[in-house]
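Apart from one protein chain that is not included, each protein chain of the complex appears where it belongs.
Moving on to chain A:
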Amino acid sequence: MAAAAAGSGTPREEEGPGGEAVAPPPQAPTGAPGARLSRLPLARVKALVKADPDVTLAGQEAIFILARAAELFVETIAKDAYCCAQQGKRKTLQRRDLDNAIEAVDEFAFLEDYLGLSGHTQSNQMNS
């Protein structure tokens, strides 16, 4: 009576106690261009979403996309601000570069009220 320990014909393990078969690959290949990890912690994004009193629930996918969108936003605004710094031939991004970018780019208009731009008095809002 041979114990069934040594394969009885099917070498495959039909029971996976803890997924020991294959080591799961580390999240995403960082070498591929454009394939980036979502690095902003979803928990913090979720906290921001919950801060809105009108929001009842948010699905996991929604949180994930918001996190990614926030990353894209950071990239975008950093690049736009850098254009201003480049004009000043500086290699360090300053706060004023950011302010300039916010003023110059329409899409960033929603930031004007929140960041408390100091020294920039908006006499009249030129929103169309």
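Basically, a residue touches a chain if its C-beta (ideal position, glycine included) is under 8 Å from a C-beta of that chain, and two chains touch if they have at least 3 such contacts; residues count from 1.
Convention: contacts and distances are computed from a predicted model.
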{"item": "Among \"UTP14A small subunit processome component\", \"Phospholipid-transporting ATPase\", \"Ribosomal RNA-processing protein 40\" or \"DNA polymerase epsilon subunit 3\", the UniProt name of the subunit that does not appear here", "value": "\"DNA polymerase epsilon subunit 3\""}
{"item": "Where the unshown chain meets chain A, residue by residue", "value": "12-14, 16, 19, 21-22, 24, 27-28, 34-35, 38-41, 44-45, 47-49, 51-52, 54-62, 64-66, 68-79, 81-82, 85, 91-95, 97-98, 102, 106-108, 110-111, 114-115"}
